[in-house]
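Note that one protein chain of the assembly has been removed; the remaining protein chains are unaltered in position.
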Amino acid sequence: MFQVRIHGRGGQGVVTAAEMLSVAAFEEGRHAQAFPSFGSERTGAPVVAFCRMDDREIRLREPIMAPDALIIQDPTLLHQVDVFAGIKPDGYLLINTSKSFAQLGLADFVRDRRSERLCTVPATEIALRHVGRPVPNVPLLGGFAAMSGLIRLDSVIKAINDKFSGKVAAGNVAAATEAFNIVREEIAADGQARGGQRGAFSNMGSNSHA
Amino acid sequence: MDKPFAITLDPGSSLANKTGSWRTFRPVYVDRLPPCNAACPAGENIQGWLYHAESGDYEQAWRALTENNPLPAIMGRVCYHPCQGACNRQFVDSAVGINAVERFLGDEAIRHGWAFEKPGKSSGKRVLVVGAGPSGLSAAYHLARQGHAVEIHEAGPMAGGMMRFGIPKYRLPRDVIDAEVRRIVDLGVTLKLDTKVANIAEAMQAGRFDAAFLAVGAHIGKRAFIPAADATRIVDAVSVLRSMEGEEKPMLGRRVVVYGGGNTAIDVARTAKRLGAEEAIIVYRRTREKAPAHDSEIEEALQEGVMVKWLSTIKQAAEGEITIEKMALDDKGFPQPTGEFENLAADSVVLALGQDVDLGLLEGVPGLEVKDGVVQVGPNMMTGHAGIFAGGDMVPSERTVTVAVGHGKKAARHIDAWLAGASYAPPPKHEVATFDKLNPWYYSEAPLQVRPVLDIIRRQSTFEEVVQGLDENNALFEARRCLSCGNCFECDNCYGVCPDNAVIKLGPGKRFRFNYDYCKGCGICVTECPCGAIRMVPEEN
Amino acid sequence: MSFQPVKFYQTGTFTVGNRLLPPEERSVQAQTKRFNSINSGHRACQGCGEALGARYAVDAAMEAANGQLICANATGCLEVFSTPYPETSWQVPWIHSLFGNTAAVATGIAAALKVKQLKGERRDIRVVAQGGDGGTTDIGFGCLSGMFERNDDVLYICYDNGGYMNTGIQRSSATPPAARTATTLAVGDEPGNLFGQGKFVPAIAMAHEIPYVATATVADLRDLEAKVRRAMAIRGARYLHILVPCPLGWGTASHETIRIARLAKETGIFPVFEAEHGELKSVLAIRRPLPVEDYLKPQKRYAHLFAPKARLEVIARLQQLADRNIRRYGLLEGN
Partner (left out) sequence: MLKQIEGSRAVAEAVALCRPEVICAYPISPQTHIVEALGEFVKDGTLAPCEFINVESEFAAMSVAIGSSAAGARTYTATASQGLLFMAEAVYNASGLGLPIVMTVANRAIGAPINIWNDHSDALSQRDSGWLQIFAETNQEALDLHIQAFRLAEELSLPIMVCMDGFILTHAYERVDMPTQAQVDAYLPKYEPRQVLDPAEPVSIGAMVGPEAFMEVRYLAHAKQMEALKLIPGYAAEFREVFGRDSGGLTHTYKADDAETMVVAMGSLLGTIKDVIDEMRAAGHKIGVLGITLFRPFPIAQVREALHGAQRVVVLEKSLAVGLGGILATNVRMALSALPIDVYTVVAGIGGRPITMRSLHALFREAERDDIDPVTFLDLNHDVVDKQLARERSTRRSGPAAEAILRDIGVVAAKVAQEVR
């Protein structure tokens, strides 16, 4: 099982991102479970959403406390909310920002982690460019597909077309694709720099609790 | 349907609950006597005939009317309608114009030539009626309908009695009298004119009559002593009015003084006006309020220019002038002389001080009692002599056409019974439906329909009928103003207002019945009955 | 006004029947074979105005709907006296659910019937909801307002007897000022119900701008029937508020029920009018104006206004309320 936790603010499509992620996983024949943090949704308030993916039925209903991946839709949350709570040591991190981890004050956090699993993408800018609204959720999914390799960009595009239609769908597809490419290049650059190999998900299909 | 137990119920099941057991008082339908009927001297069932008129069935209305009174066209003109004085509608707006509707029906009957139904059987009895005035005609009509052979012996040349010789044409056109008399004659009554009965006993014997009804009018004018010069022309009112029916019209001069305050005085004064008198002055010793003449007649007379000296008596008469003395009412309301005098120019003085009856025909009849110039009769209208009945002006009573007609009917019933060796007992009268028994809310606003009146110029110069009849619309409207006091007219109120659906409607003409199985005795039907035809009575234990 | 032009003066517009009218112009209640929607054997008090008003109104609605009618009924006197197991007085399909939900139940029925008609499973069937003033102006008011604002195809009839009579005569928001009830006793400085409280739901119904709002009393049958007929000719939310005197609660003689209702109207205490889409359309004019004392005096619930000493100032305030109605609705202007 692979568990993703998405942090953002009300109005940024956090819950939608989790849902679309589950749809993308479903498109690939997997079981997936997306759910929000079950609160009153208020624009601007910190929001969390979750997505589990597995090759068999997911029965677990607890919140994701030890995520395999974190998607941070709004970097201003980094110092307000304990977004990193429970993240696995080799977990993935995708942040919507045009800054570096150091600029974000995360130098200590990233120091001992696998750098190819730590990505940033300027999702808000991309969304503004393609969709016309500052909704970073869909480009981040493109970025997540590139970062994790767990889902294909095609599946993300299917999920987009499942959720949206017309110009909004097309804009989001373009945004997701651009983000996908940015992150892929980012990882490629990192790989070249480290000479290492990007890993697949070894823990897929097993329970993380014991 | 397999319905859920107890929660879901079938319709009509509450009929099992007989709520009539809750009742301590029960409503019952009653018939009460309408005040108009109670007040009618002719005993008309006024409400009864109005009922038919309301639905536009005028012939049926006329037939109902003539059950009691054969002279509706006449009565519709000359009756002083005490019914209207009693009418409960006066407490709502104004009394129903019963008299106008009666006249309308009478005129309709003449116009359409409606005839009375002939009697089916003959009794074999013969009845002599003396006098073809209203009382005699009424008695003759009823007796004939009862199957008796009736002969009217009339002293005068024409039938009608005081209706013809005492009431001016402008109030009662003569063709109306003729038509209604003819209809009675057509029923099979023998009318012998110019046949004065000098002695009743002889007349009865000669004609082999089994009974007689005497109805001689008061044709003799009362005289009063007025000191007068020889040249002064003093005549009596009855003579003046009678002479109006002859060839020679009476010569009264330009200035006529009429002495008296009754209807006859008014009639003479108005007649004098029409004959060309410049002045017609009524002298009466009391006030207008105390005058026996009907106010409407006084009013019409005044409209026509008749003048009245109230509280005045004639002290003496000279040629071309009379002296009157002013009177004043004392504490008890009687006029007393004041010693104040006034002179009036007068070419003639007409005395209208009342009339007497010529009772000559009664001489020698044993058992008869005459008192104050009239024959005494029992409650059955029979004189002290068996088989001889009397009515109208001859007996102690108010002298009106209506009373006379009533006497005729009443006497006929008793004669009929007497001839059969029985006695007639009138049915007990219902309680009168007084206004407090009614719920007047339910009667819509409907003003009295005023009869048209002849224009004043023609009233002063011609003998054309002054008061005209109602047209059909107005007559119908007027009939429908009737409140039906005391008698169910099937307005459906009781049927509608019962909260327990405990009134059964039986259909047109059949009225209603209470369903005492469910009537809880609330009494709403009684309170909301417009005409007072329901009463609450205690339940017996 | 919605009267037929009857020109038969003896029986006129005011009586239940009129033998001179053609049958089709006669009142529903005058018909020999009327529906008697609420049948004999019900357990209403003697002289019950609500039993009478209900038969008047539902019979008229049945006539207008050609018998295709379903009634929903609030808890209250009408429900209790008409349907104690194992007997019902209703001859129409009828449902009682709760005290405060009748308008909503009727909405549900109407919705179901609409779908069934679209499916061709049922004919066009109309819906009437009915309740007392407690079930309408108080506990049922939310559902009533909801039904109004959605313009659901329901005729709601309120039988207003000014209090909770079923439970023993307690005050409702339709109880008039100064009236004594079990919860506004005639004691203390201001005996009876307080002034400045209560609400007149017909006016609130008008504020919903529903197609039809009318008031009526059991004293004017023809007016009442005409209003039911008018209401039934319209689709959407309709409201009819009928004043139904309660002999028990008002302390009047059982035979006076209609008379008291008439006095309420004639004094101006209860305005009789109709409105369409929030606008006043016509009034039933006062025929014979009377002072409010004439209305108050026969009712024991106002006895404290007359004895042991007359409370003239209270009577004057009630007269002011009547005068305000007369002014506001133009009750003295022509018919």
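In this document, chain identifiers A, B and C correspond to the written order of the chains, with residue numbering beginning at 1 in each.
The rule is simple: a residue touches a chain if its C-beta (ideal position, glycine included) is under 8 Å from a C-beta of that chain, and two chains touch if they have at least 3 such contacts.
Only a predicted model underlies this, so the values are computations on that prediction, with no experimental measurement involved.
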Missing chain: touched chains present in the view: A, B, C
Listed residues C:112, C:303 or C:321, member touching the removed chain: C:112
Contact partner of the left-out chain, one of A:4, A:48 or A:121: A:48
Residues of chain B in contact with the chain not shown: 1-11
Absent-chain interface as seen on chain C, which is shown: 67-70, 72-73, 79-80, 82-86, 88, 90-98, 100-102, 104-116, 118-119, 122, 125, 142-143, 145-146, 149-150, 152
Chain A residues touching the omitted chain (full complex): 5, 7, 18-19, 22-23, 25-27, 31-40, 45-46, 48, 58-65, 81-83, 85-86, 207, 209-210
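We take it that only the chains that are shown with their structure count from here on.
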Touch-based graph of the chains, sorted into line, ring, star, complete or other: other
Closest chain to the centre of mass proxy, which here is the mean CA position: C
Centroid spacing, where centroids are CA-atom means, of chain A and chain C in whole angstrom: 65
Between chain B and chain A, distance of the C-alpha-averaged centres to the nearest whole Å: 114
Mean-CA-position distance for chain C and chain B (Å): 50
Complex contacts: residues of chain C adjacent to chain B: 6, 8-20, 26-27, 29-30, 32, 36, 38-44, 46-49, 51-52, 55, 82-83, 85-92, 221, 247, 253-259, 262
Residues of chain B that touch chain C when the two form their complex: 6-7, 9-19, 22, 54-55, 441-446, 477, 480-484, 489-493, 495-502, 505, 507-508, 515, 517-518, 520-524, 526-528, 530, 536
